[in-house]
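Some chains omitted; the rest stay in position.
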Amino acid sequence: MRGFYIGRFQPYHNGHHHMVEEIAGEVDELVLGIGSAGDSHTMRNPFTAGERIMMVSKSVDEFDLRTYPVPIEDLERNSVWVSHVQSMSPKFDVAYSNNPLVVQLFREADVEVRSSPMFRREVLEGTELRDRMVQGDDWENLVPDAVVEVIDEVDGIERIRRVADTDANGDDSADPE
Amino acid sequence: MRGFYIGRFQPYHNGHHHMVEEIAGEVDELVLGIGSAGDSHTMRNPFTAGERIMMVSKSVDEFDLRTYPVPIEDLERNSVWVSHVQSMSPKFDVAYSNNPLVVQLFREADVEVRSSPMFRREVLEGTELRDRMVQGDDWENLVPDAVVEVIDEVDGIERIRRVADTDANGDDSADPE
């Protein structure tokens, strides 16, 4: 029994971590889809896919569960999104998501989906976390230790502060006026 | 004499239908360009190109007019948009549009364009219609009967309600936090 759980993991935090723990009780193996893999260096998507693979891989080590972190680039075609995900991921039996669009797309493709109100936490925590990083508030206790190490290694706090500056001017690409 | 009339037709409704009736008096054949053909499963673009071809084809049957419904994928390059449309569509003599940008692009390419204030109705009705679908208000009497059938067949109301939920969270792609 293999599950599939997708997130942007910007960054991977305790909300995600608890979900993985939860799912670990239901499946033998878990694919962790790292969404918007091509995006980085924006306020909403500060970290590269490679950095997020590190965060996820090191963090889930503590669980007794075989995991496959897989970056998934955006296709911007909802109608082929399920096929895209299925081609990039090891075959899975059940998808975990609380995003209504993701749920709808998997259902139209006859893939079993499981939802839980708990998933919502991750959304709130992601935005909150990034704001704290920018403001200089405490964020380290909201993520697994491995994530703190990765962010330190890539000088992630300085990066997110700079790009936050750019976003404040209404821009999130490297293309100035 | 062949005309070209483009819309997203999300869904095809009475406003569009009256425009086609109007245009039918001026041309022998009409190309119906189905814009943003690659988009679907969002609040603004709930239906696939294939579903919209069905809506349009069945609805215009009642007119004495040869029609060609043609899906047009977005290119996101305004400067080549006219060439793109011309390559996908049977050759046409006049374009019908009230969108100022479309009018401008056709004029710069020396294509005749005809506008009418009546076109504006379609814009308002599209948004209104989709809101009614989400809210559970009456929408069936704002579209041709054939459109009701297509939407029923694909379980369109459930789909638009789900994706409306996602959009309310500021997202319109299948990529969760």
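Read from first to last, the chains carry the letters A and B; within each, the first residue is number 1.
The definition used in the following text is that a contact is a pair of C-beta atoms (placed from the backbone, for glycine too) under 8 Å apart; a residue touches a chain by one contact, two chains touch by 3 or more.
Bear in mind that the values here come from a model prediction, so they are computed numbers and not experimental data.
Peer 1: Total copy count of the complex, if 2 are in place?
Peer 2: Altogether, the complex is made of 6 copies.
Methods note: only the chains that are shown with their structure count from here on.
Peer 1: Would you pull the chain B residues touching chain A in the complex into a rising list?
Peer 2: 38-42, 48, 159, 162-163, 165-166, 169, 171-177
Peer 1: In the complex of these two chains, what residues of chain A are touching chain B?
Peer 2: 6-8, 10, 35-36, 74, 76-79, 81, 97-105, 108, 119, 122-123, 126-127
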